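Rather than the whole complex, this shows some of its chains in their spots.
Chain naming follows the written order as A and B, and within any one chain the residues start at number 1.
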Amino acid sequence: MSIRVRVWNENVHERTSELVRELYPDGIHGALAAALLGHGFADVETSTLEQPEHGLGEAALAATDVLVWWGHKAHGDVSDAVVERVVKRVWEGMGLVVLHSGHFSKPFKRLMGSPCALKWREAGEVERVWTVNPGHPIAEGLPRHFDIAQEEMYGEPFSVPEPMETVFISWFEGGEVFRSGLTWRRGAGKIFYFRPGHEAYPTYRDPNVLRVVANGVRWAHNPAPAWSDVTAAPNVPVDKAPSKIVAKGASLHKPGEGGFR
Amino acid sequence: MSIRVRVWNENVHERTSELVRELYPDGIHGALAAALLGHGFADVETSTLEQPEHGLGEAALAATDVLVWWGHKAHGDVSDAVVERVVKRVWEGMGLVVLHSGHFSKPFKRLMGSPCALKWREAGEVERVWTVNPGHPIAEGLPRHFDIAQEEMYGEPFSVPEPMETVFISWFEGGEVFRSGLTWRRGAGKIFYFRPGHEAYPTYRDPNVLRVVANGVRWAHNPAPAWSDVTAAPNVPVDKAPSKIVAKGASLHKPGEGGFR
């Protein structure tokens, strides 16, 4: 079964910075989409901030198995309604791969329930990515460590919930460390955060980085049917209880009444 | 050091239902506060929905080590600004004990990043609470299982993130099960959810239930100083890097400029 991937990019730096445009003439989304096609994904779409509903309408999301997210400068411009739609799809089972500055994106913060803050420095220093979970599917085909010649530094503490798995940790030339590959589940949705990808450097041309993104998409895919009632809180009436019981005692809810939210 | 506890209650059922008022003449908050005093806590305050800022102003929260939360009918009436304040205090280290229908409270949903939905039935059936983690501080002094003669049923799936620890699981007469005691951390804050406590029954007069609440408060207390910069994302300039580096390559951020949110 083909995995339907959608790469979302705010696509702002590419239009405002000559430097970024030269690095990514087709946008970061374009570079990532091309790389995914090269990694054997057959069904890859892109969406950007400036599109209606940011290119994330109901139909687009319903047709997305895994969403890749890159945002930075314009987190605040993403509409809350779209964020809720994305989040609900994750709960239902859509995979989510959040890249780099996406740590502060609305959907990621919403799903983590924590600040998702960190330290940073833009100095073009070496980032060395270490695989700490070599048997993990996201590490497939990667060396035990690889260097990115120039990257922005992100430093701990990274205020996210304790992850399900720590896959990568980065070492920085300037002396910091960062948990750069982490996984979580929310509802039926698998979430992978991957650190590298500052827009001022050619990170998304690095074969190791692109392989991690591709592996992450594959890992985040949940082939199960959508958990469509994940937000429902159904009443189970007495006569539908799996074991026969008789109602007794006081009652505040009227028969058939919904619960409170 | 004395733990400063605050019990928050929406205090709506107590004013609108004769039944609930008879069960809890001092309100659910009053019953819980009295029980905590009886369990040796010396510093217990209460706050309710109808108070200014719901009794959760900056000063009140700053003076709270552990917040206990009971809400049901009026989740939607809790102001978003207050919710953000509560959530930030949890990230900084305030403990949070969420009771029963508080699974759908705004602060809990916000911290979980998931729907927090479940099944339910109000039939006054037996709930049997099983300790699955007998050495856990929250289980201290409790029997391996205890019955609550009449309770509302909550059934799985309970759509919360995989917990740090599962402390209790409930068996219901009507045939369902529920993970009724779960823990998480968000930032420096410890969170405990405990299921029992439907307002139509005298659950908060049950010594076992009250002991769990008291244990939960004690466990959730983080004596560390507040992690006050938990939401900050500071820049670390090149000359402050722990290991000496020289900036190289392109740069998009101007010196001293803040990061994007």
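Criterion: a residue touches a chain if its C-beta (ideal position, glycine included) is under 8 Å from a C-beta of that chain, and two chains touch if they have at least 3 such contacts.
Just so it is clear, the model here is predicted, and its values are computed rather than measured.
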Number of identical chains forming the whole complex, with 2 shown: 4
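By definition in this document, only the chains that are shown with their structure count from here on.
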Whole-Å gap between the CA centroids of subunit A and subunit B: 27
Of subunit A, residues touching subunit B in the complex: 13, 17, 19-20, 72-76, 87, 91, 101, 104, 110-115, 117-125, 150, 153, 155, 159, 161-162, 164, 173-176, 184-187, 199-201, 230-238, 241-243, 245-253, 259-261
